[in-house]
Every structure is written in C-alpha cells, then in structure tokens.
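Missing here is one protein chain; the remaining ones are kept as they sit in the complex.
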Amino acid sequence: MSSNDGLRNKGKTRADMEDRRKAVESFTGAKLEHAGQCSFDPIVAEKNVENMIGTIQVPLGFIGPLKVRGDHADGEFLVPLATTEGALVASVNRGASVISASGGAEVIIIKDEMTRAPVFRTRGVRDSRRVVEWVNENFEEIKAVAEGTTRHGKLIKVRAFASGRSLFLRFSYDTGDAMGMNMCTIATEAACRLIEERAGVKLISVSGNMCVDKKPAALNFIDGRGKTVLADVRIPADLVKDKLHTTPEAMVETCYRKNLIGGSMSLSYGSNAHAANMLASFYIATGQDAAQVVEGSMASTTCEICEEGVYVSVRLPCIEVGTVGGGTKLPCQSEALSMMDCLGAKKAKKLAEIAAALVLAGELSTLAAQSAGELGKAHKALGR
Amino acid sequence: MSSNDGLRNKGKTRADMEDRRKAVESFTGAKLEHAGQCSFDPIVAEKNVENMIGTIQVPLGFIGPLKVRGDHADGEFLVPLATTEGALVASVNRGASVISASGGAEVIIIKDEMTRAPVFRTRGVRDSRRVVEWVNENFEEIKAVAEGTTRHGKLIKVRAFASGRSLFLRFSYDTGDAMGMNMCTIATEAACRLIEERAGVKLISVSGNMCVDKKPAALNFIDGRGKTVLADVRIPADLVKDKLHTTPEAMVETCYRKNLIGGSMSLSYGSNAHAANMLASFYIATGQDAAQVVEGSMASTTCEICEEGVYVSVRLPCIEVGTVGGGTKLPCQSEALSMMDCLGAKKAKKLAEIAAALVLAGELSTLAAQSAGELGKAHKALGR
Amino acid sequence: MSSNDGLRNKGKTRADMEDRRKAVESFTGAKLEHAGQCSFDPIVAEKNVENMIGTIQVPLGFIGPLKVRGDHADGEFLVPLATTEGALVASVNRGASVISASGGAEVIIIKDEMTRAPVFRTRGVRDSRRVVEWVNENFEEIKAVAEGTTRHGKLIKVRAFASGRSLFLRFSYDTGDAMGMNMCTIATEAACRLIEERAGVKLISVSGNMCVDKKPAALNFIDGRGKTVLADVRIPADLVKDKLHTTPEAMVETCYRKNLIGGSMSLSYGSNAHAANMLASFYIATGQDAAQVVEGSMASTTCEICEEGVYVSVRLPCIEVGTVGGGTKLPCQSEALSMMDCLGAKKAKKLAEIAAALVLAGELSTLAAQSAGELGKAHKALGR
Partner (left out) sequence: MSSNDGLRNKGKTRADMEDRRKAVESFTGAKLEHAGQCSFDPIVAEKNVENMIGTIQVPLGFIGPLKVRGDHADGEFLVPLATTEGALVASVNRGASVISASGGAEVIIIKDEMTRAPVFRTRGVRDSRRVVEWVNENFEEIKAVAEGTTRHGKLIKVRAFASGRSLFLRFSYDTGDAMGMNMCTIATEAACRLIEERAGVKLISVSGNMCVDKKPAALNFIDGRGKTVLADVRIPADLVKDKLHTTPEAMVETCYRKNLIGGSMSLSYGSNAHAANMLASFYIATGQDAAQVVEGSMASTTCEICEEGVYVSVRLPCIEVGTVGGGTKLPCQSEALSMMDCLGAKKAKKLAEIAAALVLAGELSTLAAQSAGELGKAHKALGR
C-alpha cells in the first residue's frame, strides 16, 4: 500500500518529510496542518529525530529580567520557557522580579560530573573484588582508552558497587559543555571492552542503572549527576508583603509543613514545591533532554526567617544541561539559548546557574502563593 | 526604555507577541527568527502561556504501527513523539514492530484517580483525629462542595495522614478526560474552606506535597496517581533473534542485573531502562504536562523466560494524561492526538493505554540493544 | 566425637541444656559460666529457641514514672528497658520526667493491622487482574478459610499489587493481643491454598516482601504495620530551661536541621533522633521480636514553638507488639510486662501506647541534649 511505503520512507529532506507526513495522514485520517510545519530544513534535525513528519510548536514565554550572581552567570537575564501550563510563566516571573529586587540570586556549582555505570557478571564476591582491584591498578590505561573516543570528555573516576555476581562500575566524566550522556556511553563502552578482555569479566550492559539516567534514584540525589547547583536569596520583609502578598512567617510555615513534613511523609526524593515545572519548560526551550527533568526534579527548597525577612534556597543535585550537542543546535532552541548568551562552548556552567536561579524564582513564588491561599485562584484566572 | 515597555506588554494578539519578541531581541541581542514563529493565532494559547514571544519547534517523529490490545485502545496506532534525542524514535519503532509482530501489547488500567492533598495545622494529635473524624462523618457534604466547582470532577475519597500538628488530607478525584490537576486544586480549595470553617482548623497550603505532583515520591509509586497502567507482551524466540539480534536469556539477564539489581542498588523508584524518554516525547507531542514525566518515570519493567520466548511487562503507576484541557487544544498537539483518534471526550483512557504500550516498546528495544551490546553504536550512528 | 554428639542433642530439659552447653564449651574452648545460667526451667522456652545452651543476661533498668494519657494506657508507668548502651536510660528518664511534669503525653492509636503478603506467578497482567477479581468476589470464603486456622485473628482486607507476572496480595489482620506474625502466616497459607486451587494460580512464596517484615520499606511507613501510634506533649518554657537546660527555639532548630533537613538529605525513612534505641531496649525487656525494631525505627519526630513553650510529637507507623505469645511468657519478660500491668489479654494497645510515650521521652531528651551541646558529654560521663 502506498501509505505504508510512505511510512517506511527513511529520507531526511523536506520532500521526504512531506511524503511521510502524507502517509501518516492517510493511515490515520488525521490532518497534520500545523504539526506538519517546520520553519527550517529538516536535515538540520537529522541527528535529533527519525521518521520526522514536522514539529510540535510549544508556546514560548519568558521571565525576567532575573538577576543572577553566579560564578559563571552574572547579570540580568531574560529566561525562555516553553510550556502549555497556564500561570507558570506569570508565577515564575513574579518570583524573578522579587529576586532581582532583592539584589539577585547567589548561585554556585559544587560538583560537575556526568556518569555511566555498566554492570558486569563476575564469579562471585571475591572475583568482583579482583576486578575492582584491576580497575584501580589500571585506571590510567582505562582513562586513556575511554578518552580516546572523545575530544572533550575526561574520565574523573570509577566507583565500584558490588552485590553477589553483579559488579557495577560508575564512571564519572567531565563532559565540557555538552550534557554528555552519549559521549559517556561511547567512552565507557570502549573502557568496558578493555576491562572485559584484560580483567576477564563479562559485560552484561553498558548501563546498569547505577548511572542513573532518567530514573529517580537516591544515588543521584546524594552524589549528584551532571551539575550540582545551590542557589539562595534573602528577601526583605517589605517585598514579601508588597509583591508576594504574604509574610515571611507564612512562607516559612508553608515550606515547613509542605516541603519538609509533607515530603518526608510521602517519602519524596527532594523537598520542593514544583522544581520540575521550571526545569521542564526551560529544558524544552533550550534543547535539553526533557526526560532528564526526572533527576532535576529532586530539588530541596528551604525557607527560613532571617534578619532581612525571609531566606529561600534550592539545592539541585542533578542539573544535566549542555550548550553544545543534543537539541541545542536546532534553530528555535539555539535562539532561546542566545537570549541568555548561552549558546556554544564555555557556556554550560552559566546555563546551569541560570537554571538554578530560575528554579529559585519559581519555588519562592509558589510557596508565597500557597501561603497566601492563592494557588487555585491563579490557575482559575490564568490557566484552565 | 522602549524595550522594557515591550517586555511589560501583557496582550495576547499576534501584534502583542511581535512587540514582546522584538523587545526581547532588543534587550538580549538575540535574533528570534525561528522561535518567533507561530503557525496559529497566539490567542489560541492564551490559557497555556504568558509573555508569549513565539514557539519552540520540537522535531516530531512517529513510531508504529503499534498493535495495542487494551480495553480502550484496540488496534494499530501510529504514535507521535516529539524529541531532540537521536536514535530514540528508531529504537522505539523497532520495539513497536516486534510487539505488533508478536500479536500486540496487552494493556489494562487498574486505577484512575487524580489527587490533591492540602496540609492543615491542628492543635496536636488528638485534634487531628477530631478533624479526620469530622471529615469522615461529613464526607457527602465535602463532596458536594468540591464537586460544585467542576462539571466533570468527582470526589472519590479523602485519605488522612497525620504527624504532630500537620494533618494531610489526600483528596482523590475522577477527573474524566482531563488530566485534572487544576480541577482538583479548585475543588479541593472549596472543600478546604468548608473544613476550615466547620471543623475549626487552619489550612496552611492547598498542596501539602502528599499529592504528590511532579516530585518522585514513594506514595505515588505505591498508591498510583492518575492512571495506573499495566502492559505486557510475549515475544517469540525467533523474533528476538531476527529482529532484536539477541536472545531471550540475554534480555532476561540484562533486565535482572540492570533494572532489578541496579535499581535496587541505586535505590531507584521503579526499575526500568528509560521509560521517561518515551513519556517525555509523547507528552510533548500530545500537549500533556511535560513535568509529570517525573511521576511517569517510576515504571517497573520485568523480563522473563516464557514458553514462547521472552515475556516483557511494564507497570506504570502514574500516567497523568488528558485528552481535553491543558495543552491538548493547541493546534499541533491536537493534531498529534488525532493521529491516534485520541482528541476530546472519552479518550483519556485510550491515550493512557497507548502510552503504556509505547513504553513497553521502548523498554524491550533498549533492553535488547543493551543485551546485544549495541547501545553506544546506535547513538553513534543516529544521535550525536 | 562426644562433643559433636552433644551439639546434636535435641532435648529441652535442663540436663539436655547442660549437655549441649558442655559440648559447646568443649568444641569452642570457651567457658560459659554466666551464659550457661538460666533461672527458670528451659522447657519454658521451648517455643522460643532451639539448641538452647543458656541465656544472655541483658542489664535491665527502668524509666519513670512516665505519665501517659492514652485511650488504653492512662496513668503513671515505670517502663523497663534492657540495654547495654550507657546513658540511654538516664536520658530517657529525663525526658519522662519532663513529660510527666508537663501533664503527660497524649497518645492515640490510629490503625491496627498486621500483614502478610504472598506472591503468586500469573500468566501476565490480564491474568493477574482475573485473580484479583476472583479474590474480591470470594473474599468471604477466603476470610473463613484464613480465620479457620486461628482463634484470635480476623482478616480485615486483602490489597493487591501487580507487576508483570508477579501478583502480591497483602492480607491485613486484626491479631488481638498477639503481635501475630505467625498467626498471619498460617492463616494466609491456608488462604493461598484456596486461591491456588480455585483461582488457578501458582503460589511462589507466602511472603513476597510486601508484608513487609523486618525490612525498612516505604509501604510500611505510609500504610503502617502493626499499630500506628501518635503521641505528643506541650512542654512549658520554664521546664525546658530548668530541666532540659536549653530553649524551645534551640530544640526547634535542632529538630529542623537534624531530623527534617538531615533526614531529607540522607533519604531516611522517618525523621527522628533515635527512636530505635527506645524500642530496642523496650522490646528486649518485654519479650517482643527485637528484629521488628527495624520497622519501628521509622518514626517521625516534630518539634514546634507553641504558646506554652515547645510542642514535641512522634508518629510511629509500625509498633508491632503483643502481650500474649512470642517471648511475652518467658519469666523475666512477663515480669517486665507486669511492671506496666501489660501481661496477657486486652493489653496490647496499652503496651503500644506506652511505647509511643517512651519514644517521645527519648526523642525530646536527646533533641534537648543535642541542642545544648551535651551529647558527647553524656556519653563520656555515663557510657564508656
């Protein structure tokens, strides 16, 4: 059947895309008038998708100016957010305004490592120890082999975990300005082949789920993955009253009962209001891997009374972002990155710092709204 | 300054959007040529975003035909995926092909409840018990008040959790074909006002993080949120060999050491290969809330030897999707939903079942690839 | 060899015990002068241990009078604690004194169910659903069969969890005044035989680790196991100063940074200072199963400023205790139970309430000590 021929079309040109789109329309009966559009040559996306039939246009808003006082991001930024959730941009924008009026968000990156953890099958616990010893003794050779596959990746360390006949080796890399997951996979595969041959052990999977990619995991929360970023701000009491329509005390109690007690009672990884919202919209806008919002969501938000008024902080253990590779070169996404001067080399840490300040803005605004009893009202007015 | 005037522009027309976009370009120095585009009247997105300056075009591919044997989705589907991760569509497509050749994926929904859990401050543990008793005794009145705010939502139950002076009431709703988060928030706020007044207790926040929205939480994993969906397939051994280039035994060992042992060692919520990938790309394509991939990611994938060859299953405790509301009415997104005849009323369960079959396809393909040692190779060829 | 003959001795009399003890001494070269002692006829312990060679004498102290205002325990109690950790009794005793001077601890039990969860192998997800439906439809028959094995146990409900071909049925029982684990196992095994035969499904294990016995598990933390008990007290500010040598503010900050932030950062189940200490020493003293301290340890302690001074609470989701069965009839243990008039029928709830007040006493004393910087000092003076 001709439609099926179109479905099997493997080409990358605009004409190929059109053929496929028509075949899909024919097969499904759907009209893909908007989804079939693409403002750029589809060949540009050839490394980002297969079976391309068009694009999904996600509404793009922005927040800011958001004042950030990081080691890499220092200044006022307009931050792009792609979302379909009404009220999100408005709420985060309010938070950004408060942060800027308070002098900006302090942001620091305390760790930066991307990981991949293959799993091997050994003979047992003594054999696992033998392999770990081999790996430790031959680290430099392993490093050379792994780094031989990449221009930018640097192997920092290998950490071993063993249980029975399963041996996990968690490789940590500096991946430069790329998020770096694929780089790590390829480098680790090369290292695994060396280890298999030289240490005499069987690789079962290059990813043994101690990486831990796109799953919520205690290991990531504790050790971090990608960039571990901390941010905070001290908001004067009058700003809390005038702009957030609540009090420091009410914000602190909301954060305490909701994030801390509620998070502890539901056994959440992290304790925040809605960090995932900010990260998802930021990641979609800037060509990051949206599925890595999973790890990103494990944020810890605190809120305390301080001399000035209220102190608010976020700890983000897993900000996995890049300014090269992935979806960052796609036309819309690269433009969104450019809004923050975050496109290309030497920008990944800056992007991560802005992400943390962004999450801080969204957290404090929602905590304020909930402490003032305004959440449903906002959604009624702006969303729905 | 004129640029700042543009930034403060609150309008919703295309002209307003253009003004804002230009102001952003002026402020940041970035050119928003592609991101500034929008194939539809921006007024259409007025409930989905604020400060709109354009759209992000996310590359759209599809997989299928995918044969699904659900209670609501029964047939062969082309499934839209919006992603920037190369190799993802190709890999899932391979899995879909194997599922279809194996007779299709069995899918069932075993629970369907959306939740919102306010937190109250009581006098202490006895006072909390008093309030809980009041809630139980007056459930019908609470239900009437909550349901008075919505045409579609039905309050199913209220479950109480107490610790010290914090009392959490987890409201569970049937939200029809909407994902329903906002509906639940508004209904719960109304119920809270009744409870505050009649039971004499102080509401601290309409969301007390036992909901649990967009955070990875044990409570959601165990009790489910949105739709809890199970899917499985039995793949004949020859298909495993011919199409997946591995063996049932190798797939089973990969799943065992990676998902189960690895997931247990990293203390992951769920035990899967990359469920978040399929959900993120599916959610973006179909106008779902991308941040809810966080809960969705807590999938459990199993792989066992069976008479036919290999048995593969997924348990998805939190598929939070709708076919009305949210981003589902946006032009591209509604077209993507139409590809599966999943737009509008009476379609949400169907959509959830397709999502589960989709995750199953992606899981089995990646487990097969990893058991055959092909992961890095695929990413080298298709992604990067 | 004669020593090995003695090791194989299966008898229960004092003479048998002596023979075994001598054989152990001969085999090991150790002298069991104290451990070989036993103030009672060993036949009394025949249901509690095999290969008996004597007893371990654990030092027994007490705390109190501890004023408890529970629904079942109402009055002042001396509470026995068997421990080898110096400073523990003294510290808890201080807490008890403060509680009593504050008018006593309020205690309530909000749930009381003991569980056992077998796991079955089904054909797949649809087959699992079929079995669950059969169980629901035939609940009364299952209940009759389960209860036919026990005089005291009552089957309350069966909750199903399914993933792939694994089907878990969590049976919840009222076990009267026994902790009831064995009662539940035997009753559930009978129910399983019925289900296997009538529903046509294969039992794999009568315990499928969703019970969850003696493992730290989110399921238990959230749903409770045994008795879920809440306790609290309001301590006047002058008592905090005079008896605890600290301030309400310091206690609250210690609880906040240690239990809540620290517990959240280490991903602990529960958020307490040392609940396990009180439970372990209480369980050993009263003939409970010491391994169930594992579940018991998942306590949540809160500390807040209140009008009177400081409010302290504990939530104990899994107090698994009995006043009949297990070790409760052993001579020392039954005497310890008698100290609180907690031996025999109709006393288990009372015992659980005293346990919660005891934990509260220990928690507040340690929080106070740590907030006053006294922990190491206490251990230096009283322990080691």
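As written, the chain order gives the labels A, B and C, with residue 1 at the start of each chain.
Here, a residue touches a chain if its C-beta (ideal position, glycine included) is under 8 Å from a C-beta of that chain, and two chains touch if they have at least 3 such contacts.
Quick caveat: nothing in here was measured; it's all calculated off a predicted structure.
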> Of the residues listed, C:M210, C:L244, C:V314 or C:L364, which one is in contact with the missing chain?
Replying inline: C:M210
> Which is it among C:V119, C:V132, C:I195 or C:V312 that touches the chain not included here?
Replying inline: C:V119
> In the full complex, which of B:L194, B:L260 or B:A372 touches the chain missing from this view?
Replying inline: B:L260
> Which listed residue (B:C184, B:A199 or B:A218) would be found touching the missing chain in the intact complex?
Replying inline: B:A218
>> Considering the whole complex, not just the chains shown, which residues of chain A touch the missing one?
In response: 106-108, 110, 124-126, 128-129, 161-166, 218-219, 221-223, 230-232, 234, 267, 300, 302, 304, 311, 313, 315
>> Applying the definition given at the start, please give the residues of chain B touching the unseen chain.
In response: 218, 221-222, 256, 260-261, 263-267, 269-271, 300, 302
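Rule of thumb we're sticking to: only the chains that are shown with their structure count from here on.
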>> Going by average Cα coordinates, which chain is farthest removed from chain A?
In response: C
> What is the distance, in whole Å, between the centres of chain A and chain B, each centre taken as the mean of its C-alpha atoms?
Replying inline: 17
> Considering chain A alone, which of its residues make contact with at least two other chains?
Replying inline: 218, 261, 263-267, 269-271
